[in-house]
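For reference, the structure I am asking about is given below.
Yeah, one chain of the complex is gone here, protein chain that is, but the others are all in their spots.
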Amino acid sequence: MQRPYFKQNPQDPKPLSIIIERRVLFNELDPLNIMWHGNYASFFEQGRIALGQKYGCGYTDFYDHQVLIPLKQFHVDFKSPLKFNDLCIIETFLHYNEAARLDFSFKIYCNNVFTTSGYSVHLMIDKNKNILVIKPDFFEAVCDRWKSGILA
Amino acid sequence: MQRPYFKQNPQDPKPLSIIIERRVLFNELDPLNIMWHGNYASFFEQGRIALGQKYGCGYTDFYDHQVLIPLKQFHVDFKSPLKFNDLCIIETFLHYNEAARLDFSFKIYCNNVFTTSGYSVHLMIDKNKNILVIKPDFFEAVCDRWKSGILA
Amino acid sequence: MQRPYFKQNPQDPKPLSIIIERRVLFNELDPLNIMWHGNYASFFEQGRIALGQKYGCGYTDFYDHQVLIPLKQFHVDFKSPLKFNDLCIIETFLHYNEAARLDFSFKIYCNNVFTTSGYSVHLMIDKNKNILVIKPDFFEAVCDRWKSGILA
Partner (left out) sequence: MQRPYFKQNPQDPKPLSIIIERRVLFNELDPLNIMWHGNYASFFEQGRIALGQKYGCGYTDFYDHQVLIPLKQFHVDFKSPLKFNDLCIIETFLHYNEAARLDFSFKIYCNNVFTTSGYSVHLMIDKNKNILVIKPDFFEAVCDRWKSGILA
């Protein structure tokens, strides 16, 4: 079994999550007739944005508070390839972190087969490109509701 | 023989042009092992930007004068496909136009074979999204040098 | 008003058509915060493939009969740009042609605004890359049903 990408402390609230669907397009295939590996970044990003819209902590929410959330790490583990027109279930998780960073993980399923997993880690920076060490207020408020069990 | 994409009047200066090279990457291929047709937009754009940098009339030059140059038309004629690692010669032309628009045409050659041609037409709009009917001063100056034969 | 992309003779059956929806993804945007123009090729292609699946004349149907349908022409007319998360209506038409070629046209609407149109022309070639001058039997059969009014 695969190790979890992020350590969860006992007192941490459970990850926030969302499920979306997406089909593999012809132009996402490579000459081997499977989805080109670089396109998983778009699948994960679509899940990440959907989760942000659902819980009010997307990149536009941060942007509205003068905070950018650039990627620090991106990772994919490939189990089986995706093919043309495959209907994928993309499950996205936001893992709780005390620090001012965002830890996302992703799972893709197709026809009930677990095909792909991965994660992305995002920092928070202000307009002067300084790395934030504490979360912006609006996101602290989201985290408070999260910890109180209202969100999940 | 293919008709010219743009009509040239007798008094118009000859098109400005530039030649660049570019290789076809693996991730630009489709399942038929040829370059996916949508990627020609990137090949043409690379030529267009190189021409703009050479003659001082690129999208950043317009942008510096508060003018955007959105695409109005985009066209490709396919003669023969491009394959992996093909070294392409991209020839880009800017055709003279009295009006406030940019008429580009493109030719791609590979191993001395003419593989692809196309064109793009761009309008000029100001920050309020109004279409310009006269060229901005800096570009009028470029056109003057062009007509006087200094540029080509 | 825009001229039709393809001439329709009085005796020709009406175009086949299909409507699909698609949202603009973050990674389809360019630095001007609008959809990068090369991505329209994917929007049109998705419509074209959906139409082929609906009427049994998609590129896989041709492929099953040892025929490829490479692009000969590709064209886009831009009316207004697409933005992040825009829900687009893509209307795809296959126009009747006596000759062994496929004439597709496309219209994109967003929030009831007509934003984009275009067309693509495809030849039919056999495995030896010879251009077909008559339609393969399976597609002739599709055209017969089309002309008899069963399909549209």
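Just so it is clear, A, B and C label the chains in written order, and each chain counts residues from 1 on its own.
Operating definition for what follows: contacts are C-beta pairs under 8 Å (C-beta built on N, C-alpha and C of every residue); 3 or more make two chains touch, one makes a residue touch a chain.
Please read these numbers as outputs of a predicted model, since none were measured by experiment.
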Original post:
Which residue from C:Leu29, C:Leu71, C:Leu94 or C:Met124 sits in contact with the chain not drawn here?
Top reply: C:Leu29
Original post:
For chain A, which residues reach the chain that was dropped from this view?
Top reply: 32, 34, 36-42, 45, 68, 70-78, 81
Subject >> Positions on chain C where the hidden chain makes contact >> reply: 26-27, 29-31, 33, 36, 38, 84
Subject >> Touch residues of chain B, complete complex, unshown partner >> reply: 25-27, 41-42, 45-46, 49
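As a working rule, only the chains that are shown with their structure count from here on.
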**OP:** Same or different, please, for the chain A to chain B contact, judged on whether over half of the interface numbers appear on both copies.
**Re:** same
Original post:
Measuring between mean CA coordinates, which chain is farthest from chain A?
Top reply: B
Subject >> Distance from chain C to chain A - Cα centre to Cα centre, in angstrom >> reply: 34
Original post:
Using CA atom averages as chain centres, what separation in Å is found between chain B and chain C?
Top reply: 25
**OP:** Could you check chain C for residues that touch two or more other chains and list them?
**Re:** 41-42, 45
